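The excerpt is restricted to a subset of chains, each kept in its original location.
Each chain carries a letter (A and B) given by its place in the written order, and its residues are counted from 1.
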Amino acid sequence: MNVQAPFFQTGATVAYGGPESRSPLSFRWYDKDRIVRGKRMEDHLRFAVCYWHSLCWPGGDPFGGETFLRPWQHGDDAMAMARAKADVAFELFRLLDVPFFTFHDVDAAPEGATLKESVANLNAIADLFEQKMASAKVRLLWGTANLFSHRRYMAGAATNPDPDVFTYAAGQVRAALEVTHRLGGQNYVLWGGREGYETLLNTDMKRELDQLGRFVSLVVEHKHKIGFKGPLLIEPKPKEPTKHQYDFDVATCYGFLRRYDLLDDVKLNIEQNHAILAGHSFQHEIMLAQALGVFGSLDINRGDDLLGWDTDQFAMNVPELVLAFHEILKGGGFTTGGLNFDAKIRRQSIDPDDLLHAHVGSMDACARALIAADEMLEAGALTAPLAQRYAGWDGEEGRAILAGRRSLAALADRAVEGGLDPQPRSGRQEYLESVVNRYV
Amino acid sequence: MNVQAPFFQTGATVAYGGPESRSPLSFRWYDKDRIVRGKRMEDHLRFAVCYWHSLCWPGGDPFGGETFLRPWQHGDDAMAMARAKADVAFELFRLLDVPFFTFHDVDAAPEGATLKESVANLNAIADLFEQKMASAKVRLLWGTANLFSHRRYMAGAATNPDPDVFTYAAGQVRAALEVTHRLGGQNYVLWGGREGYETLLNTDMKRELDQLGRFVSLVVEHKHKIGFKGPLLIEPKPKEPTKHQYDFDVATCYGFLRRYDLLDDVKLNIEQNHAILAGHSFQHEIMLAQALGVFGSLDINRGDDLLGWDTDQFAMNVPELVLAFHEILKGGGFTTGGLNFDAKIRRQSIDPDDLLHAHVGSMDACARALIAADEMLEAGALTAPLAQRYAGWDGEEGRAILAGRRSLAALADRAVEGGLDPQPRSGRQEYLESVVNRYV
């Protein structure tokens, strides 16, 4: 291992330079102290850098190996490498001036020969994180445990046909949850990467759903026991690595949480790329989660609409982000959640500074979108026509129907005998699309 | 209108001819009285011909008009045309010897100038149906109302921004439900063809979900009021005609039914083509519906895996049907449900007999699949390996975990302190696929 210090060419924290700034490593829109709807921009966006993509992923894909050759990933002493990685990580957090980070247990600390050793490694790195966080701005948005990479989890963790694997997973999660608690994490995430199936020929879906319900319930109980105040977050994803994942999308997760009576303690961590893999827009998933009361946090990234796998690209698509932020702001913004960069630079982006360009570009795109969304809300650009469109339901008859004060027969009588002949009104889609374009 | 009698070239009811039969209008596998798992094949499969595709669709698509030129669709007297259509319909039912049919209100009877007139038309045709059914074998699997074709429903029926449209829909549904009841229908279907949105820019999803919940609740109340014993069925479909439909898939519908407390009265009508549009296999949707206790009935058809719209082809794909029937039989088969041919002949299949070939071919494919599924179940081809795979969860510790008698901490202690190191076991997918091939 030869970790040259410094890893990045620049040592200067990226700063706001204004819209006309020509420096690629300055923000044009992200002005952290700018007040939007009564809150600092930084407190709205709550950016988090993720450990796995930015510090751990070597640049491989199913058809090729490592491209990045990160110095901290080549060596014999796993714990020394983990410490070197932490140094670079905190340098990255500082350069980007982000308020949060996130990690899986195995991102931070190497797995040991036994689970006991793995837990010890994790706690040792957590000590290091605590030290570093004492003098850094960065806080922990959430922690999580990786229950999908090791071969023991190849057929799932909680949904594994072997209860011993469930038990092993419990061991990992307790440790990760407690470390998250110790580090002041604001949420705890459970991503069911392999909680699904490869083929129905060998799968008992009913059993597996019950196992998953039980597992999440156990974590909820433990969270209360140790006094962890943040919500648990499950993360909708339809497929990949498995053919089908039980946490398919927001609607599916909602049904699951209701079925196992988990709505009080568990919210959702929604990702753009997962949304489109499930056939939904990002805006759809956010709006639905708010409607169902399960909106928690976001993995901010972008998928390629023409590819069928999780590309996890950095979000640069301002018009789409505007609509996402419009919903978020309309719903009151984040509480414990934030914007976690579950995004990876392309495997050809092999220069250290590519990591900076990617984060800076995406933070700026988000900031640009936040400003536009705020302006749209202020002007009632979409909200005013919306209220007008549904005005009938706020009238007396509309409210009576929704309140259950009309029977089917009563309504039918009014329609049939009353000669009702409602006329459609324009949906004005193109007009509204033009309106949005005015703000982007 | 010039309805030549007879419409079909043959007047002979299609009969079982055995696997070696060379006649294209005989069944090779569908032997209605053959006993499978203690029940007649006809009572297992419960085939229904649908009115809309087979009697009403003129062969048009978004880029071209009518191709079929059905005689009963060209004329000035709408009610006379409807009666002529009914004649051909019952002839078709007789030729195919099917036990059931299904229809929308507007398939059977023309819309009038007012809703009152439409209801009167429907009741007049229902009288005709009653007469015909008195001397025919065919019964009504389910009825339904078309709440999506008329321009008044362009922005939804129950989810329309205008409560008057909701009310109008109530008028149609009451009539259709009561006619279904009168004709002895075994279920009543609510397909939310436009209960969704075209753009989120003009959509309040929370309001619309609440409207939809209210509407279905009203129908449930009315069903009890009039003594209709069959279940209501909602039908998952992810999109088309709308960009997004609220009844996206089985999991989504389950969450909806739970949210609005409708699980006791409403089940699902699952369709293969809708399943794949949602990113699921047919087998998945059936297995999940059974796991969640919402399995009701099937729209049997087939989509094209390479096309992104609802092609509604006749199901001819035996290997896939085998897996579907394996789940159905494993779950005990249909109660009030059946196999409704929500399938349309291609628009180039313009000969009257193409209607017969399509139904006969698909009935045979289903029968072939039923037999194979039964053989697989008898042999435990898939069920035995499945039981073995999950055996651990039937052991003492597995049951204790699922019953809530283990805390996360207790499990974690066992994993960490006990040095647990569970070893993965082969999922044997290729072996199981080969096994299935032995039965097809």
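Criterion: a contact is a pair of C-beta atoms (placed from the backbone, for glycine too) under 8 Å apart; a residue touches a chain by one contact, two chains touch by 3 or more.
Small disclaimer: the values here were computed from a predicted structure and weren't measured.
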> With 2 copies placed here, how many are in the full complex?
Replying inline: 4
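The rule is simple: only the chains that are shown with their structure count from here on.
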> So, what's the distance in Å between the C-alpha centres of subunit B and subunit A?
Replying inline: 36
> In the complex formed with subunit A, which residues of subunit B make contact?
Replying inline: 114-116, 119, 151-152, 154-155, 161-168, 170-175, 198-207, 209-211, 214, 217-219, 221-222, 225, 238-239, 244, 248-249, 251-252, 254-256, 258-259, 278-281, 283-284, 287-288, 290-292, 323, 382, 385-386, 389-390, 392-393, 395, 397-398, 401-402, 404, 406-409, 411-417, 419-425, 427-429, 432-433, 436
